[in-house]
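The block that comes next holds chain A.
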Amino acid sequence: MSPAPALTVEDLTVEIDGASVVDGVSFAVGAGEVVALVGESGCGKSMTALALLGLLPDAAQIVRGRIVLDGVDLVALPERAMQRVRGSQLSIIFQEATASLDPLTTVGSQVSEAYALHHSVSRSTAWGKAKEMLTAVGIPDPELRLNQYPFELSGGMCQRVMIAMALICGPRVLVADEPTTALDVTIQAQILELMKRLVADRGTGIVLITHDMGVVADAADRVAVMYAGRIAEIAPVDELFARPRHAYTALLLAAMPSLDHEPKQALAMIEGKVPAAVDFGEGCRFAARCPIASDRCRNQQPPLLESGPGHRAACWHADRVAGLIGSIA
Partner candidate 1 sequence: MSANTAISRRVRRPRARRVPLAIAVVALILVAIFVLAAAAPWIAPFDPTRQTLVMRLKPPGTMTAAGQIYLFGTDDLGRDLLSRVLFGAQISLAVATLSVLVSTLVGVTLGMIAAWSRGSVEVIVMRSVDIMLSIPAVLLAVLTVAVLGPGFFKLILVLGLTRWPRYTRVAFGQTLQIATLPYVKAAELAGAGTARILFRHVLPNIAGPLLVVATAEFGLMILFEAGLSFLGLGIQPPAPSWGSIMSVGRQYVERAWWIVTFPGGCLFLLVLSVNVLGDWLRDRLDPQARVR
Partner candidate 2 sequence: MLRYVAGRLLQAVIAVFGVLTIVFVVMRFSGDPTLLLVPEGASQDYIDALRTQLGFDRPVIVQYLDYLRSLAHLDFGVSVVQRIPAIDIVAARIPHTVLLAAGALFVAIGIGVPVGVAMAVWRGGLMERLLAALVLTGQSMPTFLSGIFLILVFGVMLGWLPTSGADDFKALILPSIALGALSMSTFARMARISIVDELAKDYVRAGRARGLSLPGIVWRHVLRNAAIPLITIAALEIGNLLAGAVIVETVFAWPGIGQLAIQSIQSRDFLVVQVIVLLISFAYVITSLLADVAYAVIDPRIRLAR
């Protein structure tokens, strides 16, 4: 019997101006587990990340759902209590690491601040912890870096600093919103390696937001594919890649360039674009672009249906998806 998950998201729904940009999203993250949320831009994955931390922009509201971290529903928490949770039990890192740091304060001040906010310790103790964390995230010569300003560090190093700040209080879950998108490919690999190592060592769960299936393949244990605010499919990573059960997933996988591709073979494309929130109808939101959509799909939103061990897909025709792969590749 596996232990209770560190983070459980149930039926999370976020609306902006009455339109739901995150609709009925549910997933769980266990200790030391990496769950990826993948999808195109605008599918609601970043909104989900912000909702978890209670950092939604003013125009957006959580209208339904629960976010349970260690038995506490974060949605119900007042702001002051939420401030105590952020950074200490639940952390987030963003895409642009250098911009996430105050340009006029030293790196050391900011990292130790992340610790000092949640523990009453002396400045030197906090500074010492900061140095420890910088070493843990693989930054050489941490003493020097602590006294430098963010503009003196490279993008990859800034992201390591952000990871250090996020993990310094030992949170249960780390949310990473496109952490490697802004970095070079080689640095990308290093950062992902670092993250995987840290969660293994500390038992921190990770919610990894990305649009890159390659990152998913590299780092995730389980994957949730999002489309137009909803989860289209959720499965363990190998299972998803081997047996996708939602047309969108299949098309996403087919669109990945791979080493098996014949030279000059056109990359597969998904026709059309993501519908605007105001255009959402009653049926499956992918129906307009789906090659195997039927009338039932257009009129009735499919719920997440079991289609394998730990594998659920919101598709009326999940069994036909396998055939779809053959015809695309």
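The definition used in the following text is that a residue touches a chain if its C-beta (ideal position, glycine included) is under 8 Å from a C-beta of that chain, and two chains touch if they have at least 3 such contacts; residues count from 1.
Selection criteria: all candidates are chains of the complex that A comes from, given by their letters.
Since the model is a prediction, treat every value here as computed from it, not as a measurement.
Candidates 1 or 2 all come from the same complex, and the one touching chain A there is 2.
Interface residues of chain A facing candidate 2 in the complex, by the touch rule stated above, are 53, 55, 79-80, 83-88, 91-92, 94, 96, 99-105, 113-114, 117-118, 149, 151-152, 162, 165.
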